[in-house]
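For this depiction, one protein chain was excluded, whereas all remaining protein chains were kept in their positions.
Up next is chain A:
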Amino acid sequence: MSEHFLDVRDLKIHFPTDDGLVRSVDGLSFKLERGRTLGIVGESGSGKSVTSLGILGLHKGGRARISGEIWLDGEELVSASPEHVRRLRGKKMSMIFQDPLSAMHPYFTVGAQIIEAYRIHNKVTKKVARKHAVDLLGRVGIPQPERRVDSYPHEFSGGMRQRAMIAMALSCDPELLIADEPTTALDVTVQAQILDLMRDLQRDFNAALIIITHDLGVVAELSDDILVMYGGKAIEYGSAEDIFERPEHPYTWGLLGSMPRLDREPTERLLPIKGSPPSLINVPAGCAFHPRCAFEGRTGGKANTEVPDLVETEGGHLVRCHLPREERRAIWATEIKPNLESA
C-alpha cells in the first residue's frame, strides 16, 4: 500500500530486441499528489515517454518486461490484470499526446470520439454524452462548440486539435493526467494559449498532472516538481526552484547551459554538453553520464565503475552523482552559474 496518490517504485521497463536488451526505464521511483504538477525532462531516448506509457499500462501485452510497482490511489498497477488497467485508463488516468493529428481518428468527428470515450466509462444516453462533449469543447476554448462538435479533426487547426485532445482526455474527470510533449508541435503563440489552458484546467479539476517535455521553459511555467531523466534513470529530482536555482547534477547544468535565454542578457557562447546521449542497449558502465561529464575526473575513479545512488541533499532534493555535495555546490556557484548569466 501507499499513502501517496501516485507512487512509482523501482519501475523497470525493458524491451528485448535482436540487438540486445533495451533498458528504457531502469529503476525509476517518484511520488505525486493530487493537485501537483510533475515535469519530467530529458532528451530523446531518456525513457520519459516509455515511463508515461508504462504508468498507463500501455506496454502490457507487448514484448516489454516490466517490473517494480506503480501505486495509483492505493491500487497496484504493474501486477493488475490488463482488463482492470483498461477500465482505469480514460477514467482514472488519461493522456494528452504530442501530435493531435495522429492521435485522433481522421474518420470520425471530434464529437464522436469524445462521446465514445465518455460512454465506455459512464452509462448514459448518446444525447447526454453529446451534451457533455459540447460542454467540454466550450470549456477548453473552442468557439461555437455546438457546431464544432460535428467537425472532423482535419477541419481543426493545430491549436484547436490540441484543445480537442485535451477535452477528450478530460472527458471522464481523470485524477491523473499525463501530457507527453503537449505543445511541441505547436507555434509559440498557440503554445502559450495551451499552457495557460492546462494551468487553469488543472486548478479546476485538482488532478495530478505529469508534463513530459524536453523544453525547460515549458517545465518551468507549469511544474511544481521536476524530474530530470538520463539513460532511463532519474538523475535529479526536486522542486522547480531546486532545479533552476540550485541544480546539483552536471547534466542539469549542461541542459541549462545549452539553452539560450530571452530573459537574460545574451551570452557570448552557449555551454553545451559534449558527445551525444547514450544508446539504451549499451548504457555506459557506472554513471551513465560519465563519458559526457566535464567533472568525471574529480570522482576518484568511481564514475565508470559504480552506479551512483539517488541521494537526498536537502529538503527533498535528490541527486544521483558521485561528486561530494560540497564540491557540487562549489562548482555550481563558482564555475557554472557565473557563465550562464553574463558574457
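Just so it is clear, contacts are C-beta pairs under 8 Å (C-beta built on N, C-alpha and C of every residue); 3 or more make two chains touch, one makes a residue touch a chain; residues count from 1.
Please note the rule applied: contacts and distances are computed from a predicted model.
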The complex's invisible chain, by UniProt name, from "ABC transporter domain-containing protein", "Ubiquinone biosynthesis protein UbiV", "ABC2-type transport system ATPase component GldA" or "Peptidoglycan glycosyltransferase": "ABC transporter domain-containing protein"
Candidates A:L28, A:V78, A:A117 or A:L195 - the one touching the absent chain: A:L195
Given A:D10, A:D173, A:D187 or A:E314, the one touching the chain that is not displayed: A:D187
Of A:G159, A:P182 or A:P308, the one touching the omitted chain in the full complex: A:G159
Residue of A:V124, A:A240, A:A294 or A:V307 in touch with the missing chain, whole complex considered: A:A240
Interface with the unshown chain - residue positions in chain A: 43-44, 157-160, 187-193, 195-196, 214-221, 223, 240-241, 244-245, 254-263, 266-267, 269-274, 276-277
